[in-house]
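Other chains dropped; remaining ones untouched in position.
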Amino acid sequence: LRTGLPEVIYAAGKTPAQTAEIFSRMAATGVAVLATRATSETFEAVHTLTPEATYHPIARAITHGSALTTQGKIAVLSAGTSDLPVAEEAAVTAELFGVRVTRITDVGVAGVHRLLAHRDTLSNADAIIVCAGMEGALPSVVGGLVGVPVIAVPTSVGYGASFAGAAALLGMLNSCSPNVTVVNIDNGFGAAYTATLIAHAAHR
Amino acid sequence: LRTGLPEVIYAAGKTPAQTAEIFSRMAATGVAVLATRATSETFEAVHTLTPEATYHPIARAITHGSALTTQGKIAVLSAGTSDLPVAEEAAVTAELFGVRVTRITDVGVAGVHRLLAHRDTLSNADAIIVCAGMEGALPSVVGGLVGVPVIAVPTSVGYGASFAGAAALLGMLNSCSPNVTVVNIDNGFGAAYTATLIAHAAHR
Amino acid sequence: LRTGLPEVIYAAGKTPAQTAEIFSRMAATGVAVLATRATSETFEAVHTLTPEATYHPIARAITHGSALTTQGKIAVLSAGTSDLPVAEEAAVTAELFGVRVTRITDVGVAGVHRLLAHRDTLSNADAIIVCAGMEGALPSVVGGLVGVPVIAVPTSVGYGASFAGAAALLGMLNSCSPNVTVVNIDNGFGAAYTATLIAHAAHR
Amino acid sequence: LRTGLPEVIYAAGKTPAQTAEIFSRMAATGVAVLATRATSETFEAVHTLTPEATYHPIARAITHGSALTTQGKIAVLSAGTSDLPVAEEAAVTAELFGVRVTRITDVGVAGVHRLLAHRDTLSNADAIIVCAGMEGALPSVVGGLVGVPVIAVPTSVGYGASFAGAAALLGMLNSCSPNVTVVNIDNGFGAAYTATLIAHAAHR
């Protein structure tokens, strides 16, 4: 029997045993469970106590169960290959919370025509999550294309003057597109949480 | 006859004459017009060319016309008196774009019971805008109270280690409430724009 | 025979052998001894020379002996699980220096009602130590609840724009509660030292 | 008839008229009132409505009334002449809240013998407030001399790499004296508030 909202565990800074114990206790209550920032070692420990748990290696996430109902749809964009873990954390989170997700990858601003090809998908989304590192310019371009809330996720991808995502973060905060809001560096989970609230409200 | 979406002018860095000229040209097309960051000198210039324009002195905004329809409701919170200009910029923007706004003022985290008294209003909003300077802690507390998207606006209020709003910005980006997203320091306009999109979609 | 104040060793940057040697020399004089930032390897070395020494693994502290007298009481709060090592460093220090400690855990600002449940304990403390990472908002809320000195300890818990505790530090320095003072990131020891001075003076 | 605790107004960012109106309203209730960061223009406006109010020009503070009782004593130190406004804000605050204050000026670390001459006064204080800009080294030296809580107030005094007080702030946070806690740059008021709580508790 499934009831209520998913529970979420932030596995970074917990031992595999700690995460596994919390995970199985929550799963036993019948809710869906999500663990983010989980290594494969952590998944092994979780799997031993909760055999039906699933590991999403790119997202570094463990899920158990599924959404009670699915309402609304979002798009999750990533600029480059290295942004995929953050984008997948967002996508896996949104799906578990009950939103349909369209993934659009490799649409960095240096090749803007690849992005323009997805304009229809973007216009039809209830919310758009954009994950990008380095200069973090993608959310502005996306925000300028469609009248949909854009949640920008700076990633720690880059080197040198990227300062571990700070350059992308600043770029996104200064976006000239007014429909862009921003979450912490690498915070795919938080972006998906807010996108879910927006999408659900639009279909209530 | 009114048609289409409001037009917006960012008056900072424009002369009063420039803003007045752009404003009157836009107003002539029949859309609602908003000028943000407008001084009273700028308003005088605008008023000469567009006598029906209204000045909102706390918000430092000039408006002309009104929304075609009003759908949905948001709450705009401010922590202290000095955060009011940013909160008013958000409120005036949202109202012109067609959203009902409840203003809740003086609910800083050092007096958390004043905030708790507004819990029902907060739960019923489609989106909540929270303007706070200094330590920027208010969005986290609000985000923990209700399952509604919270758009956090750090303000440049404070001194010393507030570093002109950077402390509040960092605090909001690190919020432990997953329903918080963030815009640029003092960007009441941007927060209202996204809040409007969310509220309209929820009532479409 | 026990005499005088505890001696303190900062074990980070010392070899286990160095710490063990200093520790045993001090313990031989009859004072209580505290080593902070001690790994389990360091404890093994200490234990060999000073078999009665005790390891506090969460606090990463080693103690030997106890306070001559215990006067006054403080509360040590932590926002989340990851803040526990810092909170325990504070608690173990205060206890060894002769103060009664009430530990209050998992009272982050995103769930403000859990905090409010402890209001009486907070009001009766001589001083309150608040350990929090991420946005560092907890000291402001606590400081607003009670008229007691609050010593805020930012922790290096977080990622991305937490910048290893700098976001929490800035938040705490900008606290709008006037009874909040701040120590270095992760400095549970320093917070406890000052809290001890306050508590002892209140009961002299 | 005097009742209750002083009320405090932060006059920066308020018009003289606003501050004067709040001030007179509070004074009418019989409590002592303090306005910090008040210019002489603000004082003129306050004085018109509340003729018995007193201006403290160095502290840039306005007071009305006095403490109900005075308990305990603190020392307020300043390193150089330019730190005096912050030190006076602290001293005036503490006196209004009911603490005896000894002012010790011009005891910068480049002349450590001048400081040593005050050792007895420092040892007998319930708490010590140390205001210093530039390298912010004074609290560490004071903290090493006496076993009393030291509240360090970095000031924005300096130029170049002082970065408007940030250098002093960082120095104080890294103090090697464990009895040092820190408040925001130029926050003499906050330091005095906490010092008052400590001094009152020591004499209750």
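Order of writing sets the labels: A, B, C and D. Residues in every chain begin at 1.
Here is the rule we use: contacts are C-beta pairs under 8 Å (C-beta built on N, C-alpha and C of every residue); 3 or more make two chains touch, one makes a residue touch a chain.
Remember, it's a predicted structure, so these values are computed and weren't measured experimentally.
Asks: Counting all identical protein chains, and not just the 4 shown, how many does the complete complex contain?
Replies: Identical chains making up the full complex: 8 copies.
We take it that only the chains that are shown with their structure count from here on.
Asks: Taking contacts as defined above, which has more of them, B-C or A-C?
Replies: Looking at B-C and A-C side by side, B-C shows more C-beta contacts.
Asks: If you average the CA atoms of subunit A and of subunit C, how many Å lie between those two points?
Replies: 36
Asks: On a C-alpha centroid basis, what's the spacing between subunit B and subunit C, in Å?
Replies: The computed centroid separation for subunit B versus subunit C comes out at 41 Å.
Asks: Where does subunit D touch two or more other chains at once, residue-wise?
Replies: 169, 184
Asks: Edges wherever two chains touch, nodes for the chains themselves; is that graph a line, a ring, a star, complete, or other here?
Replies: Shape of the chain contacts: other, as it matches none of the listed patterns.
Asks: If you go through all the chains, which pairs of them touch?
Replies: Listed by label, chains in contact pair as A-B, A-C, B-C, B-D, C-D.
Asks: Can you name the residues of subunit D that touch subunit B in the complex?
Replies: Residue list for subunit D touching subunit B: 12-14, 154, 156, 164-166, 169, 184-187.
Asks: Where on subunit A does subunit B make contact in their complex?
Replies: 8, 126, 147-149, 151, 169, 173-174, 178-184, 189-191, 193-194, 197-198, 201-202, 204
Asks: Show which residues of subunit C lie in contact with subunit B when the two form their complex.
Replies: Of all residues in subunit C, those touching subunit B are 79-80, 108-112, 116, 133-137, 140-141, 143-145, 158, 160-163, 166-168, 170-177.
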